[in-house]
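Missing here: one protein chain of the complex. Every other protein chain is in place.
Order of writing sets the chain letters: A and B. Residues in each chain are counted from 1.
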Amino acid sequence: MSETTNKWIGQNTIRPDGAPKVTGSAAFAADTNMPGMIWGSVLRSPHAHARIKSIDTSKAEAHPGVKAVVTAADIVDFPVDTPFPLGIQDMRWMCRNVMAREKALFHGHPVAAVAATSEAIAAEACKLIEVDYEVLPHAIEIDDALAPDAPILHDFIEFEGKPSNIAGTLEHTKGDIEAGFAEADVIIERDFTTRPVHQGYIEPHACLVSVAADGKATIWSSSQGQFMVRAMTGLLTGIPQSDIRAIPAEIGGGFGGKTIVYLEPLATILSKKSGRPVKMVMTREEVMRASGPTSGSKSTIKIGAKKDGTITAAEGIYWLQAGGLPGSPIRGAVGCALAPYDIPNGRTFGYDVVSNRSKVAAYRAPGAPIGAFGIECVLDEIAEELGMDPLDLRLKNAAKEGTQAVHGPTYPLMGYVESLEAAKAHDHYKAPLGPNQGRGVASGFWFNAGGESSAQVNITEDGNVVVTTGHPDIGGSRAGIANICAELLGIDYRRVSVLIGDTATIGFSNLTGGSRVLFASSIVVTESTNNVIGTLCALAAKIWDIDPEAVIWEDGEARPAGANAGQFPPLTLEELAARANESGGPIGAGAQINTTGAEGGFGTHICDVEVDPELGTVQVLRYTVLQDVGRAVHPSYVEGQMQGGAVQAIGWALNEEYIYNKNGHVDNPGFLDYRMPVASDMPMIDTHIIEIPNPKHPQGVRGVGEVPLVPGLAAVRNAIHDAVGVRFNDLPMSPPVVLDALDMAEAAE
Amino acid sequence: MTDTQYMAPQTLDEAVTAFAAGGEAARILAGGTDLLVQMGAGMVNPGVIVDVKKITELNSIEETADGGFVVGAAVAGAVLEEHPTFGKVWPGVLEGLNLIGSTQIQGRASLGGNLCNGSPAADGVPAMVAAGAVLTVQGPNGRRDIPVKDVPTGPGKTSLAPGEIAVCFTFPPRPAGSSDAYLRMIPRTEMDIAVVGVGVNLTMKDGVCTDASVGLGAVAPTVLLVEDAAKALIGSKLDAAALDAAAAACSAACNPIDDKRGTIAYRTKVAGVLLKRTAAIAAKRAAGV
Partner (left out) sequence: MAKLHISTTINGEPTEYLCAPDETMLDVLRNGLGLTGSKEGCGSGDCGACSITMDGRLVCACLVLAAEAEGSEIETIEGIADGEALHPLQQKFLEMAALQCGICTPGMLVAAKSLLEQNPNPTETEVRYWLAGNLCRCTGYDKIIRAVMDTAADMRGAA
């Protein structure tokens, strides 16, 4: 398919779900209601760490209006000695996360749940549940969890033969880093910390579950994967997956935080016990206390380089918080940290540390922003030490096609160098700066994923198209899919309707995440559409009584392939659709593929800031995101991913952080004091889309969504250094932190 | 099950009677931007909510013959902004009120609500303190006036007696060459509670400051009237030395806490920084009237 003749691919078409979203009629999970519906409420641990000795729900059960109560006894147990992976999760931890089992592991950990005829009654009834806790000392921060006298969260976790809060490790090595450091002319080693942050989706978790008298469950929920919802709910409740229909509601943001279940299994059991549909919606406070944010981290980064800028060795040691149960994203941290660079000797090592906060969930390139932060900061310092432009330092060491990355793979053709060169050439990089202003750059990488996807393309009797796909749409992917299908069929994209199926109406499809929705769904939609075209051509051939090989499809019609095939007027999609019964059946095709060929994504960011030296406030003046996206099927939504990720990074760098009080409770569980960027904080976010088509994808698509969060932390930090000459190694760089450092720097002079 | 009652009396007398009868569990509702947040958080469960938005005296704005203003305690910030002259005479008071929260909050939040909620960080209060505004309250024992600076007594507490309702604020007339300003330090550009808030009211004549008053918020259990800062400004040309002295007086007056919004050291430093900036704005405005 030639770029220059694309009619729809590359066009900013109106998304198919757009009109309901701008008129308020789109159905998000909390918007759905059913007759007879009752409300569920969760009782949560008031302690950051406690053994649960007993739970007495009798008073709650007797309370007027209460229809059902659930505790851990109702949830299927997954014994801690038997790993049970499901995607990147492990059901041993999932069953203990949705409801505390032996222990409450964080303040807000669910301990029981109640369904009643009103939200108020359900909440009241929760207060009547009597839990006998043995309160234990808690540890929140990594250092506290690793201290010699730290409270051990799980007696089944050991490290180096002793009970520990280190739940796992991961390492990548290449070459010989000791030899590499020996060759270096300059070596810089620094320690970094980042605070935990939340994905910040505006829509709280919500679900509505109805279990019929025969035990068959229907779940509407806000999730990034209806098949994950079905699988996890089935495993946690013991209901066979064939008896669960999980329907994805429109989702109000996820960023990875909705790739697991919290409420669905509880609502399912409550509905089964009560015989009524049960709706459960988290409050913002519950979201902040008890859903999975990302890890806080500590890291030590050491990079050595020659005078000419060649990196000879690089090492990153990372500690990431997992929360109360194992599973921090050390894979992303140690895998992505050095990925943009061609380094002969490298080592990354990650520790997964449990502590008494909510179990972390994925957040947009999980682990990679943490992995990249320290590396991109130290590179900035090396560039300064060597008198090199920071982009030139990166260009000197940039990974290219054929580079073997420290985390293992050898790269195919990709556009990292192009992102650096585009940054150097961009107007932004040349724009003058004023007093107290500075400019920083940083790069980043994310693996991207392929994975299972299913689609169904059906031609309607009136000659239009219905496409059903399997992944919840959180960024506008339906528009991209419509573009592709319309392009292949050569028809107006408005004739293509794209829907997201549920677990009963479409084949297995993996999560919406991993920057894979458009990548994977376009593969199966392409295959299905091509099969449909084959059927249409075969039908035309039958009508014309010629060989199907002699029929081509162009601009929405079947045509004889050449003069030799015969002089037949073309048959349009509408005409063929009307004659579908002559083909032996309805015209449609589906595909279910475990897609492969997703290749990593690379990006480079340029950030300008102005620092108020008397208040320590930092204003982002200008920001440019440059990224290789393979092929921008729908450019506006590609830009949107780049802009959204960059602003999340700015928030993480400047003002977002979880604050804990001495009891281990989150002190800022709301949008007032968990400070995400507001409209007046931000400048326009400029984007520069680079298209080096992915050779392994029919339209050349690379995943887009996650890379944009990765470089931003260091880009902002390096800009602040350029502005005021102070290197911040700890995030967030909030005003008191900045002012303190400026004062100390001034005093030192 | 809550037993909250709601009423919206048409007269102040009815409101006073109902509010007093409700005792400790009664709450006044103006804009609701504090009360409903507290109810939602489970911090308060009112027995009776007395909505005062139908009472004329609490919702009107009057410019008096002598150039002063009487502003109803429940007047929303957005409404006060639309008044043709109030913002020209008291831009600092107005901007303090209209920095609270968002546009949506400003459509509802009032000076009375902001003051009576008793937050040490209330944005509407420092400039009112600097303005010398007086609050009129009415209760079971009748009507009385309280200087705004004497209303807050501690975090969440005021000097209003049980059953007393805030009625209106009186802003005094000022000589020509007077204006005011309010600045606050917040980590973002909007939507945060003030880490420090400074209100400066001053009168300039021929380049000399002939009168000044400074209100300082978010750095002590109550908003402070910093008389030493005013003294440093009065009689000066607002030169660097005078501003430094006033800034130092503000820093010295600070008695803040470390909390999730700011540290003691930070607030103390910033109080001085903001004083200078706020005084400069007030002076520029004063020169223009």
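List of remarks:
By definition in this document, a contact is a pair of C-beta atoms (placed from the backbone, for glycine too) under 8 Å apart; a residue touches a chain by one contact, two chains touch by 3 or more.
Predicted, not measured: the structure shown is a model, and the values here were computed from it.
The omitted chain makes contact with just one of the residues A:G10, A:G108, A:G180 or A:G252: A:G252.
If you put the hidden chain back, the residue from B:E14, B:D51, B:D211 or B:D228 that touches it is B:D51.
Among the residues B:L12, B:L36, B:I234 or B:A252, only B:L36 touches the chain that is left out of the figure. Annotation for subunit A: contacts to the undisplayed chain at residues 12, 14-15, 17-19, 21-28, 30-31, 199-204, 250-255, 281, 283-284, 474-476, 636-637, 639-640, 643-648, 670-672, 676-680, 682, 684-685.
With the whole complex as reference, residues 1-6, 8, 29, 31-33, 36-37, 39-41, 46, 49, 51, 53, 76, 78, 101-105, 107-108, 189-191 of subunit B touch the missing chain.
Operating definition for what follows: only the chains that are shown with their structure count from here on.
Against subunit A, the residues of subunit B that register as touching in their complex are 1-2, 41, 185, 187-193, 195, 260-263, 265-266, 269-270, 273. Only residues 120-121, 124, 285, 614-617, 619, 654-655, 659, 667-668, 671-673, 675, 677-678, 680-681, 734-736, 739-740, 743 of subunit A touch subunit B when the two sit together in their complex.
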